[in-house]
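Left out: one protein chain. Kept in place: all the others.
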Amino acid sequence: MVVVMKAEATEEDIQRVAEKVRDAGGEAFVSRGKYQTIIGLVGDTTRFTSLPLQLMPGVENVMRIGKPYKMVARGLHPAPTTIKVGTAAVGRDSFALIAGPCAVESEEQAMAAASAAKAAGASILRGGAYKPRTSPYSFQGLGERGLEILAECRAETGLPIVTEVVDASHVEHVAAVADCLQVGTRNMQNFELLKEVGQTHKPTMLKRGMAATIEEWLMAAEYVAQRGNQEIILCERGIRTFEPATRNTLDLSGMIVAQQETHLPVIVDPSHATGRKELVAPMARAALAAGADAVMIDVHPNPEDALCDGPQALTPDEVAVVGAELAALARALGRRMA
Amino acid sequence: MVVVMKAEATEEDIQRVAEKVRDAGGEAFVSRGKYQTIIGLVGDTTRFTSLPLQLMPGVENVMRIGKPYKMVARGLHPAPTTIKVGTAAVGRDSFALIAGPCAVESEEQAMAAASAAKAAGASILRGGAYKPRTSPYSFQGLGERGLEILAECRAETGLPIVTEVVDASHVEHVAAVADCLQVGTRNMQNFELLKEVGQTHKPTMLKRGMAATIEEWLMAAEYVAQRGNQEIILCERGIRTFEPATRNTLDLSGMIVAQQETHLPVIVDPSHATGRKELVAPMARAALAAGADAVMIDVHPNPEDALCDGPQALTPDEVAVVGAELAALARALGRRMA
Amino acid sequence: MVVVMKAEATEEDIQRVAEKVRDAGGEAFVSRGKYQTIIGLVGDTTRFTSLPLQLMPGVENVMRIGKPYKMVARGLHPAPTTIKVGTAAVGRDSFALIAGPCAVESEEQAMAAASAAKAAGASILRGGAYKPRTSPYSFQGLGERGLEILAECRAETGLPIVTEVVDASHVEHVAAVADCLQVGTRNMQNFELLKEVGQTHKPTMLKRGMAATIEEWLMAAEYVAQRGNQEIILCERGIRTFEPATRNTLDLSGMIVAQQETHLPVIVDPSHATGRKELVAPMARAALAAGADAVMIDVHPNPEDALCDGPQALTPDEVAVVGAELAALARALGRRMA
Partner (left out) sequence: MVVVMKAEATEEDIQRVAEKVRDAGGEAFVSRGKYQTIIGLVGDTTRFTSLPLQLMPGVENVMRIGKPYKMVARGLHPAPTTIKVGTAAVGRDSFALIAGPCAVESEEQAMAAASAAKAAGASILRGGAYKPRTSPYSFQGLGERGLEILAECRAETGLPIVTEVVDASHVEHVAAVADCLQVGTRNMQNFELLKEVGQTHKPTMLKRGMAATIEEWLMAAEYVAQRGNQEIILCERGIRTFEPATRNTLDLSGMIVAQQETHLPVIVDPSHATGRKELVAPMARAALAAGADAVMIDVHPNPEDALCDGPQALTPDEVAVVGAELAALARALGRRMA
């Protein structure tokens, strides 16, 4: 960290800061300029960040210089990690398609979507049994029955399952069925849920909060990692901006920054980011071209009848086209579709 | 709802939409213009919103016209509601000061902050025992012991307590001590927590999510109300914007809009919104002048040693000044400080 | 437009709205529901939008249903337009690379950047002679001398030039040299500049304002078109969001929406959007994969010495690699790099 002193700070003010840092076990280097003095803090910054140095007399500003995340950071772990999800894998050496229904609505609908996903080349099946919905009057998911249907879909197609968990108390029974747990955008800073998920050994897909900075997203991942679970897949799904034409704004450059900062795989959900089916295919291609490790796409046998997010769902025919396009594009980019 | 048809929509397209609406138990009024046809949907809109009409052939756009919230809305409940919190009350006929430590750090610190709050004219004590922190390496609160200390502070000062609950499984034991439960900004759409809180009969302070629209905030309140708990206080605490000079941007006009839309009290937290102690007093005055039902302010006996959010905490002397200023301003505005 | 009446609106309120619309030459269709009445307005909506109907008694809400842009819209002009810029072209049937220095700093620097652009496969040369800079203490561009240097670069490389114009009074002399005028993000709603540019017959590249909605961007283009100049290229260059890791957030899905809404070409500037050189290549690929009609990239012979935006500039070697990658990717996507 760096402490910038006010122009009018006294020598005593400067010494007081330096002592406080030394008391906390750090070193303080003082650079005296003509107009302003800067104090460089060196040592274990975790200790200093809890000191409210900006309240000390003569201090103008305190700036953090290191990264607050450790376990998920590239620093100690330069090579990218590949996460195994059942028989499939997500990582930087292949490109994966994850597809399936937004919500499991019935056995028939889920099976049709799952078959479509497999036919399109997906290696992982998505599907929500517990649905966090903005309105209490909207369809809330089938719950336990939804999990059973997903297990049937897996048995039928052979695809491992990623499904959302919405409360710490659900983790155990969802983990009993799922191959990969999903923590949704609205729960990215539900720290009790993160801690619970961190105590399982299940791969976990952590969606970016729609108003979370990349740093906050990685700190949420750090909560999971710190409890012992480093099997984390990060998923960019659009951030909230002033633009109303799309549901959210897909932050592809943020996805790349996340890949640079962490060794974990980073994937993209163009369906939830845009909320519009005609944008799913081009944004999935864009995600692949930008280097995403996977894309996750909503499929529904009959979007007109969907109970959740119908406007963004692709039909089986449409997802088949997208799957073929992505496979061809991956080849052209020197990657292999998993 | 209104369905806007494309210029090239056929008569068949129009009839198909009208039938779908009638099948769902609604009425459809067709307005044929020279360039464009508009279909007005009348009836129980909850049924229509789940129909993905925008996917039907010939449809250009679907616009919702009613409000999605019911129980918290002004419509059925025109008079403003006053919520009792222990011996205190929050509502439009008085102005309340809520104050106390951001986090309970020790018996001594909490008691000093509580006494300062009381001396400043506060009628409710705030204090966090469970703290949702961005970093897993930051102080996470004293938990159970924090609740005990808060109970001691109440015994000593006579002030009722508002304290945060961060997980559905904690609701019961936090509610056993608290006079008012707080759901924090990061949990505003933790729907399992909202449902659980909705099953208690405890007053609940629902902070606005930092990236939540007013409508989403009221829908979160609707989750609580729908489960049977209408004792809800809404708290505006700043929204996320591009401006880095303050932690968030306090949306005072949003606070007023919330007051217009709902019968529930709406209060303001200038401490967490700005993150800077010198902005707390002027923004508290502004909140009162704009019509807020209460303000909630962080107090710490020694902000330089605070384990959480020190830069925004007022000292006992400072909060005493703010309390006196607010009481005088309330009188000038024809309101009474509770 | 649709006028939604309040539940308590009287028959008289309804008639008053209907008459006001008829007075303005429109038709009003009234749909009476059990709870709410909706009035559909049909006719020339330009007339109605200026009526402040929402102030009339009994009116709850007024919603616009048509698009406010006409000349740049797809409606009357379904086929995409290709814009000729000197010997080059920008449109949906090919993919163009535009490259060059952010600012012209000297003859030597500009020529080196221009040669690098050409060698990388660029068909158009970018370069700023007049630079709008946030700080008055930053390099403001070479002005007239910069234009002369650009003309020399064109003579040498054969590449047509796009360069920024920053004031209505400059349009004539910049247009005397430039093959394409650029209106920058900070001037997107400098309407006097737009009107002046609209009176030339020069192709014009209109960058999206960093806080402009897609609709506002197209309305800015409408200003140019309405004055007689329909030779407009739209350029997405990142929008302002809360995320600090990149300078702005490149809105690729917004680029696609703009392509759907207008017949004009839409291109992408990954250099200014991200502000970080390591993000330029992947975001350029993503733009191409999403369907952009061109990308525009900053080049500098020696970024460490750049007077403007050095951190985002590619070296000649780097842009050569990017050019080759884009050409290969374009082929794989069935497009031809111009």
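First chain written, first letter: the chains are A, B and C, and each begins at residue 1.
Operating definition for what follows: a residue touches a chain if its C-beta (ideal position, glycine included) is under 8 Å from a C-beta of that chain, and two chains touch if they have at least 3 such contacts.
This is a predicted model, so every value here is computed, not measured.
Enquirer: Out of C:D13, C:E107, C:E144 or C:D167, which is the one that touches the chain we can't see?
Expert: Of these options, the touching residue for the absent chain is C:D167.
Enquirer: Return the single residue from C:M1, C:I65, C:L234 or C:L307 that touches the missing chain.
Expert: Reading the full complex, the residue touching the unseen chain is C:L307.
Enquirer: Name every residue on chain A in touch with the hidden partner chain.
Expert: Those residues of chain A that touch the unshown chain are 2, 4, 7, 27, 29, 31-36, 38, 40, 42-43, 61, 63, 65-66, 75, 240-242, 244.
Enquirer: Spell out, residue by residue, where the missing chain touches chain C.
Expert: 46, 49-50, 52, 54-56, 68, 132-139, 166-170, 186-187, 189-193, 209-211, 216, 219, 222-223, 226, 240, 303-307, 310-311
Enquirer: Could you please point out the chain B residues that touch the chain left off the display?
Expert: 211, 213-215, 239, 241-246, 249-254, 256-257, 260, 273-274, 278-279, 282-283, 285-291, 328-329, 332-333
The definition used in the following text is that only the chains that are shown with their structure count from here on.
Enquirer: From the C-alpha centre of chain A to that of chain C, how far is it in Å?
Expert: Taking the average C-alpha coordinate of chain A and of chain C, the gap between them is 31 Å.
Enquirer: From the mean C-alpha coordinate of chain A to that of chain B, what's the distance rounded to whole Å?
Expert: Going by mean C-alpha positions, chain A sits 26 Å from chain B.
Enquirer: In chain B, which residues are in touch with two or more of the other chains?
Expert: Where chain B meets two or more other chains at a single residue, that happens at 240.
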